[in-house]
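Working notes, structure below.
Shown here: the complex without one of its protein chains, the others still in place.
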Amino acid sequence: MDLSVATDSLLSPPILFFFLGLLAVLVRSDLEIPQPIPRFLSLYLMLAIGFRGGVELGHSAPGAREIATLVAAVVVAALVPIYCFWILRRRLDVYNAAAIAATYGSISAVTFVTATDFLDRAGIAYGGHMVAAMALMESPAIVMAVILARLALRRSGVKNQAVGATPDRSWSHLLRDALFNSSVFLILGSLLVGIITGERGQATLEPFTAALFPGILCFFLLDMGIVAARRLRDLRASGAYLLGFALAIPLVNALLGIGVSALLGLDTGDALLFTILCASASYIAVPAAMRLALPEANPGLSLPLALAVTFPLNITVGMPAYLALIERLGS
Amino acid sequence: MDLSVATDSLLSPPILFFFLGLLAVLVRSDLEIPQPIPRFLSLYLMLAIGFRGGVELGHSAPGAREIATLVAAVVVAALVPIYCFWILRRRLDVYNAAAIAATYGSISAVTFVTATDFLDRAGIAYGGHMVAAMALMESPAIVMAVILARLALRRSGVKNQAVGATPDRSWSHLLRDALFNSSVFLILGSLLVGIITGERGQATLEPFTAALFPGILCFFLLDMGIVAARRLRDLRASGAYLLGFALAIPLVNALLGIGVSALLGLDTGDALLFTILCASASYIAVPAAMRLALPEANPGLSLPLALAVTFPLNITVGMPAYLALIERLGS
Amino acid sequence: MDLSVATDSLLSPPILFFFLGLLAVLVRSDLEIPQPIPRFLSLYLMLAIGFRGGVELGHSAPGAREIATLVAAVVVAALVPIYCFWILRRRLDVYNAAAIAATYGSISAVTFVTATDFLDRAGIAYGGHMVAAMALMESPAIVMAVILARLALRRSGVKNQAVGATPDRSWSHLLRDALFNSSVFLILGSLLVGIITGERGQATLEPFTAALFPGILCFFLLDMGIVAARRLRDLRASGAYLLGFALAIPLVNALLGIGVSALLGLDTGDALLFTILCASASYIAVPAAMRLALPEANPGLSLPLALAVTFPLNITVGMPAYLALIERLGS
Amino acid sequence: MQAVKRVEIVIDTLELDRVLELLEQSGISGYTVLRNAEGKGQRGVRSGDDVTRVFQNSYVLAACSAEELERVVTALRPVLKRVGGVCLVSDALWLMH
Amino acid sequence: MQAVKRVEIVIDTLELDRVLELLEQSGISGYTVLRNAEGKGQRGVRSGDDVTRVFQNSYVLAACSAEELERVVTALRPVLKRVGGVCLVSDALWLMH
Partner (left out) sequence: MQAVKRVEIVIDTLELDRVLELLEQSGISGYTVLRNAEGKGQRGVRSGDDVTRVFQNSYVLAACSAEELERVVTALRPVLKRVGGVCLVSDALWLMH
C-alpha cells in the first residue's frame, strides 16, 4: 500500500477538519455549527454531487457496464443486510438486529462525497453513473430489513407488530419513505437536472456546484466530527460485540465491493466508489426510516456505530486502504 | 414564438429545480429546506441583484429614458390595483379585494431575479436602473389598496376600521412599512453601495454576487417549488373566479407592461423586465403589510394565488411568451 | 493623513454595508438576518482567516521577529486590562470594572478580519502569523480580569465570590473556557490545517476561503450594523464616563500598539493588524466568559460599548488613521 | 413560593411587539417568548413557511399577579378579537429567590 | 373566561403528524406546536443533532373541553406506549374573545 496516498488522504483539508471537530468535543470547546446549517450543507452536497454526476452522465449514453453496475449496486444493497442480520441475531433481538443490518446495507452519502473529493485530489476519474448507484443503494436495505424482521418474528411466533400489522405501518408508507426520502429524491432529481441541462447548465452552475464543493465539505466534516465525537460516549451501551461488528463488517463489505468491482471490470475510480458504498453505513435515512417501520429498535444503538465508528474508519484509513487493494488487483 | 427560447427557459436549471420542488411535495417526499435558510437565500438574491444593478447604473448617469422608466414603473404599480380592485369586488368583500389588488399591483423580486437569469442565459442585456424600478414598484400598490378600501368602506357606510381609524393603524406606520420593508430597503441599499463602489467594489464582490448567483437561485427555486406546491391545496378555498383571475390578470398586466415599454422605446431586455414586473404578484411584502393594514383580509386567499398560480405561470410559460411578443413588436 | 485612503476605506463595500445595517434600524426597517445565519457567517470568517493565515505561515518557518510579535501580543493583551481596570474603578464596582477591562484587553476577530480586507484593498501585505497573534490575544485578558477582581475583592474585604470560591467557578473551568472557546479553537485549528495542507490545500479551498471572503464579510457587517444600532439605545445606561472611555481607550491602546510595532520593527501591514488588535474590544468571547466567571457583572454595560462604540470607531475612522500614523512613523 | 397567575398567549408574530407592549402597560415586566410557533385555530393552519413569513405565531409566557392579569386580559381581548390567537390562564407557584 | 383542559404533549417529531391527526379526530381543532424540542426520558437523551435528525421532539399545546380530552387521551395512550413521549393535563381558563 502506497503510504503517500494514505498520508495525503489523512492530511487533506476535509479529513483534518473532521479531526478538528472530534478534537473540539474532546477538549470540551463550545464550538458548534448551529442547527439548520449542517442540514443545509448536506443538502448542498447532495444537490452538487447529483448535478455533477448528471452532467457527466449526459455526455454519453450509459453502456452495458454502467447498467450492470447499477444492477449490482441494488443487489449488493439487498444482500448485505441478510448476512448482517444473521451475524447480529447472535446477540441482539430481532428489531435491533434488523435495524443495524439495514444501516450497514444502506449507504452514507457523505462518505461517498468525501471519497469523490479524495479521488479528485488523487486525480483519478470516476463516472457520473456512480452517483445514481449511490442513490439506488439507499433504500433496498430498508425494505429488506423489514422483511427479515417479519420472517424472524413469524418464525418465533411473536404476534407481528412490524410493517403491515397496523394501518399506520403499511407497506405503502414504508415504500414511499424508502423511495422518496429527501436524500434519494434530491440526488436523483439533481442528477436529472444535470442530464437535461448538460454543459450549458454546468457552465452557469460550476462556481456553485464545483468550486465551492471542497470548502463546504470541510465545513460539513467539521460538524460531522463534532457530532461523531458526541456519539462516541453512547458507544458504551453497545458493548464489545457490536463495536467489533462496526469495525469488521465495513471491511467485509468492502471486500465484497472490491470483488464485485473486479468481476464487473470497473475502472479504479468507479471501483473505489462502489467499494466505499458497500463499506459505508447510513446514519441519516435508515435510522429515520427504522423509527417509523421498526420503532421497537433503539436508534441509540445503531447510530453511534454508523456515525462514530464506521464513518471515521472509512474516511480515514478505509479509503486509501481500499484504493491500494483495488490498484494491486488491477495491476 | 421561437420555441427554442421557451424550451431553453423551461429546461434551465433554476426552472427545473422549481419543478423538482413541486414534485417533492407531489410524491410526498420529506425534502425540505430548513427554516431560516430560504430567508437567507432570498436576502442574498436581493443584495446581489441590487449591488449588480448599482454597479451597472454607476457606469453612466441615467438619461431621460431611464428616468421615464422609473416614473412609469411607479405609475403602473399604482394603477394596476385600481382595475384589479374593481374586478375583484364583483365577488369579494372590500378587504379581500383590496388585499389581492395590492398583491397584483406590487411585484415579486424572485420573479424579477429569475427573469434576469433568463436574460443572462439568452445573452440579452438589461439596464441597472431596472433594479431600481423593481424596488420602486413594491410599495405604491400597498398604499393604493388601503386608499381604495377606505373609499369603498366610506361609500358603503361601514364604520371605518382601516388605516387611520385607530392609532396603531396610522398612516405613518403604513408608509414606513411600505417604504422601508426589508426587501425594498435591502435592494435600494445594495444598489447604492453598487453605485458608490463601482468597478472596484465589483472586482472584489464578483465571485459572491455574480458567480454564485445561478446556483443560489436554483436552491431558492427548489424551495419555492416546495412552498408553492404546499399552497396548491389551499387553492380550493379560492374558487374558480379567483383562479381565473390569477391566470388571466398577469397576462393583462403583461400586455400593459409591453405597451408601456413600447411607448417608452425600451430595449428588449429592459422591456422584458418591465413586463415581468407588471405581470408578477407579491407573496412576501404585500401579504405581510396587509396583515397589519387590513387584518380583516384573509392571507390564505391571496397568497396561494400569487405563489402557486401566478409565480409558476410567469417563470415558466410567461417569460418566453412575453419575450416573443416584445421581439415581434420590436422587429 | 492621506484622505483618499480614509475615503477608500469608508466607501468600501463592507463598511458601506455596515452603515446600511445601522440605517435599517434607524429608519425602523424590518430588515434582519435571521438567527443562526450570522453565527454561520462568523464561523466562516474565522475558518477562512485561520486557514489562509496557516497557508501563509507554512511558506517559511517563523523567524525571531514573528515569535517576538506573538510574545508581545500576549503581553499587551495581559497588560491592557490592568490600566483599564484602574481607570474604570474610579466609577464602577469591581465586577463591572473587571468585565469591561477584559473586554478591552481582548480582541474582536471581526475587526481584525475587516482590517485584513482593508489591507487587501490597499494592496498592503501582512504575515500569516498575525492570525495566530489574534487568537493568542483573545484569552489572556479574561484570566487577568478575574485575577484583578479577586485581588480587589480581597483587599476590600468582600467575601470572595469570584472564580475559585465555588466548585462550579473553578479555575480549570475558566481556563478551559478561555483557551478552547469556539473562536480561539476554530482560528487556531484552521491555522493548523492551513499549515499542514499548504499550497495543495489552498488550491482546492481558494474559491471558498478567498473568493467568497469579501462578499460574506459584507453580509456579516450588514448584520453587525443592525446589531450595533440596536445596542445603541442601551448606551444610555452607560453614562458619559463610560462613553468617553469607549471612545478614548481604543486610541490609547492603538498608540500602545503602534509603539510596540515600531519597537519590534514590524512591516506596515503587520503593524496595522497589531494595532487594530490592541484597539479592538471583544463583544463575543469575553462577555460570554464573564457571565460564567463574574456573573455579578452586567453584560448590558460592557457589550454596547464594545459593539456600538468601539467597533464602529475602529473600522471607520480608526483603520485609516492608524495606518496613516504607522506610515508617517515608518518614513 | 408565591401564588401567581400564569398567562400564556399564542399570537401572530407580526403582532408580538404590540402584545408585549400591552403586557408592559399592564404592569407585567417579566415574560418569556418562544418564536417559531406553528398552530391551527379558527383562522386555519398557521405553519410559517419562511418564504412568505405571513403565517407564524409566537408563544408568550408571563407570570403575574391577579391585578396585573385583570388589566392585561382587558387590554388583550380586542387584539385577540381582531387578529386571532389564544390566551390561557392558570395558577402556579413562583419560586422566589 | 371559560374553564378548559390544557393538554401538553411531547412527542418524537417523526410522529407529530399522527398526533395532530389524533387531535383532530378527537374534535380538537386548535393547537400550537413548537418544534426543535430536546429532552430526556425513559428512552434516553433526545437532543436532535441535525445531521441524523433522529432525535428530535416536538411540543404540542392544546386547549380543549373535558370530553375532547377524554377522547384524545384514549387515542394517544397506545401511541405514547409505542414511541414514548409525555402527555400532561392541567386546568386553565381560556380568555374568550
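We just call them A, B, C, D and E in the order they show up, numbering each chain from 1.
Rule of thumb we're sticking to: a contact is a pair of C-beta atoms (placed from the backbone, for glycine too) under 8 Å apart; a residue touches a chain by one contact, two chains touch by 3 or more.
Everything numeric here is computed off the predicted structure, so don't read it as measured data.
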item: Omitted chain's touching partners, listed by label; value: C, D, E
item: Contacting the left-out chain in the complete assembly, out of C:Phe18, C:Phe219, C:Tyr283 or C:Tyr322; value: C:Tyr283
item: On subunit C, residues whose C-beta touches the chain left out of the figure; value: 35-39, 42, 168, 223-224, 227, 230, 283-284, 287-288, 291-292, 295, 298-300, 303, 307
item: Where the unshown chain meets subunit D, residue by residue; value: 1, 4, 6, 20, 29-36, 61, 63, 90-95, 97
item: Subunit E residues touching the omitted chain (full complex); value: 8, 10, 34, 36-42, 47, 57, 59, 73, 76-78, 80-81, 86-90
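Assume only the chains that are shown with their structure count from here on.
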item: Contact-graph separation of subunit C and subunit D, given in steps at minimum; value: 2
item: Mutual neighbours - chains that touch subunit B and subunit D alike; value: none
item: Cα-superposition angle relating the copies subunit C and subunit B, to nearest 5°; value: 120
item: Length of the line joining the C-alpha centres of subunit C and subunit E, rounded to whole Å; value: 46
item: Between subunit E and subunit A, distance of the C-alpha-averaged centres to the nearest whole Å; value: 34
item: For subunit B, residues that touch 2 or more chains besides their own; value: 34-37, 39, 207, 211-212
item: Contacts with 2+ other chains: residues of subunit E; value: 36, 50
item: Which pairs of chains touch, using the document's own definition; value: A-B, A-C, A-E, B-C, B-D, D-E
